[in-house]
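Below: one structure, written as structure tokens.
For this depiction, one protein chain was excluded, whereas all remaining protein chains were kept in their positions.
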Amino acid sequence: MALLEIRNLHANVDDKPILKGLDLTIDRGEVHALMGPNGSGKSTLAYVIAGREGYDVTDGQVLFDGKDILEMAADERARAGLFLAFQYPVEIPGVTNTTFLKTALNSVRKGRGEGELDAMQFLKYVREKAKPLGIGDEMLKRAVNVGFSGGEKKRNEVLQMAVLEPVMAVLDETDSGLDIDALKIVAEGVNALRNPENATLIITHYQRLLDYIVPDHVHVLTDGRIVKSGGKELALELEAKGYAEFTSAEAA
Amino acid sequence: MAATLETVEQVRTLADDKYKYGFVTDIESDVAPKGLDEDTVRFISAKKEEPEWMLEWRLRAYRAWLDMEEPNWAKLKIAPIDYQDAYYYSAPKLDDAPKSLDDVDPKLLETYEKLGIPLKEQEWLAGVAVDAVFDSVSVATTYKARLEEEGIIFCAISEAIKTHPDLVQKYMGSVVPYTDNFFATLNSAVFTDGSFVFIPKGVRSPMELSTYFRINAQNTGQFERTLIIAEEGSYVSYLEGCTAPQRDENQLHAAVVELVALDDAEIKYSTVQNWYPGDENGVGGIYNFVTKRAHCLGKNSKVSWTQVETGSAITWKYPSCILSGDNSVGEFYSVAITNNCQQADTGTKMIHRGKNTSSTVISKGISAGRADNTYRGLIRMQPKAEDARNYTQCDSLLIGDRCGAHTVPYIESRNPTAKVEHEATTAKISEDQLFYCRQRGLSEEEAVSLIVNGFCKEVMQHLPMEFAVEAQKLIGISLEGSVG
Partner (left out) sequence: MVKNKNPEFSLAGAFDEAAPRLPGADLAWLDALRAQGIEAFRANGLPNRKVEAWRYTNLGALEKQGFAPLAEPAPLDTLPDGRALDIEGACRIVFVNGRLRADLSDLDQLPEGVMAQSLAEALGGKDGELEDLIAPASRERDGALASLNDAFMEDGLVLRVAAGVDVESPVHLISVGVPVEGEAVAFHPRNLVVAARDSRATLVESHIGAGDGSYFSNSVTDILVEKGATLTHAKLQDEGPKAFHVALGRVRIGDEAVYDNFVLHRGGELARNEIHARIEGSDAECRLNGAYLGADRQHMDNTTVIEHKAPGSRSREVFKGALDGRARGVFQGRIVVHRDAQQSDGHQLNKTLLLSRNAEMDTKPELAIYADDVKCSHGATIGELDDMALFYMRTRGIDEATARDILVAAFLNEAVEELRDKNLADAFRARIEGWVAARHESEAEKAA
């Protein structure tokens, strides 16, 4: 059974159709890349998968591990093993990273039928995950994403992913706003989490990130539908030719 | 445009006069007897040849007014006003009402020319249609023909009462009822003229409409009343300018402006108020008590108030929006400058009733000399104002240590999904800024004008081009003598 199966997905934002019959299947152990021009519906797909309010699914299904998740609340989906790395990580003043991570981890563990970690166990666990990402105690004590640089925010997203160990991770434009060094750290972080049991969907505008996280499949999204799928070479082709070919083909 | 540049030129050439619009035009006036009683109201109504319903309305207002008290909540020190010691009607004496511009008294035209108002038809190119109110009477309305082609009605309100009684009856008092407040009620009883604008469904006004108000006669109160109705999907930009001659006594100006915007309509209302502010010792000057209010009645309607207030001894004015239609938008952009002994208490009210309504308030107050400048505003989110938004920013600039700057916002929210944000700051012109400018060769006054204009930029950019240039110059002139 596929890990994530999206069938004929239609979704509206403010009554405007954005996704218009999207199909996508991801198996365990795979990395997929979804590429497309601005406004093609990439972020909408990410939010629909994660369960953000205001994104109305008008038709189709999203099956996660064989189960339709569209009726599930965002936190239920997270506890089921779905993770979204945000394009714009949200700032939460007054809530420290540690409190946030601990509450999240214990919720997710509970969802998995595991016991809660106490403060000491938790700290040890987080430090272990944070170290390779270059995140020190100081950053853990700060309020979630508040005053973080672009690179820090994205590393923080990967830290959360590492801590929560999702089965299916969706990375929404995780490369945007990163310089090359930060990009490498983030990519290494993501690669380290790959295993045969989980899968990753990388949403990106550029192929740059795909030099570091090599996808098994690449899909082109334009106007709310996947118009072409292929291997990793498709990303290079897109980089060379641009999206024009696909958008005009769509128009024709 | 040419017209306004001309005005600016005149401002320069009239340099011997401190108040640049302080000339008096010598015209014979037709006046009502001094004082105010029911007969005054009847006299005005009769002069205007009004229908009975209008007179009745005025009388109801007058009787209500008798029981009202002057509001005293504003941060204003006002010498008592003797309402019996003023004239309530003064019309330039004309044997017959002018049929066209050729019939207008040349002296009047000369006055307007001094003011830089493009009255002449060829100024059509300037793109501004003008209704000029001189003391109490609307003198001439230009470009009528061109506007009529579009179905736009732009005329004196006294004319509209006769020619479009249905529209006037339907909308006059619908936004500012005759019982609204002391000054609006007084206006309802004795208003003399003003502009009437009706933009029919789907029409974008092909030009900006403009009224220029001038108080000329002595001891005369001016009570104009403006009503603008924008039907579904229409758009109009309306400009209003005001000047008055220099006089030792205080003159009363109590206007009412009502705007109604139906579905998808937009009204942009810009004011440059430069009434005579009194001299540097606070003698003379206009008392400016104005009630301006817009009703965004329709869905997606929008009203934008932009004001540059540099004149008047007293300014009491709160252009407001009642946001009833879902998704309607209200904006208030204001620059208020007070110098010498001027006092201004001005701001806005944004009453959010409908869903998804939004409002923006940007207020810049500049206080110099011994002046007091107050921003007073109300933001109210009513229980049904789902997802409504307001953002307010009030900045005050003080020039000198004998003036005052005050911020008095009232914020009331009864809907949890509504979001209100308010920020206010005060600052002064820093010695560093001044020195930097002067080192680059600017005089002190030029430097102040430059810095203040920078401070006001967010508001000035909302003025139509024609007004922006003039307003910029006015800011400099208003602050003359404020430094050093």
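Brief remarks on what is shown
We just call them A and B in the order they show up, numbering each chain from 1.
By definition in this document, a contact is a pair of C-beta atoms (placed from the backbone, for glycine too) under 8 Å apart; a residue touches a chain by one contact, two chains touch by 3 or more.
Owing to the predicted nature of the structure, the values given are computational and were not obtained by experimental measurement.
Per the touch definition above, the residue from A:Gly94, A:Gly113 or A:Pro196 contacting the chain not shown is A:Gly94. Shown as candidates are B:Thr179, B:Thr360 or B:Thr426; the residue that touches the absent chain is B:Thr426.
When you scan B:Gly151, B:Gly400 or B:Gly476 for touch with the missing chain, the hit is B:Gly400.
For chain B, the residues in touch with the chain missing from this view are 73, 381, 383, 396, 398-428. Mapped onto chain A, contacts with the missing chain fall at residues 50-53, 73-75, 77-79, 82-84, 86, 89-95, 99-100, 103-105, 107-108, 111, 143, 160, 164.
FYI, only the chains that are shown with their structure count from here on.
Note: centroid distance chain A to chain B, computed from Cα atoms, is 55 Å.
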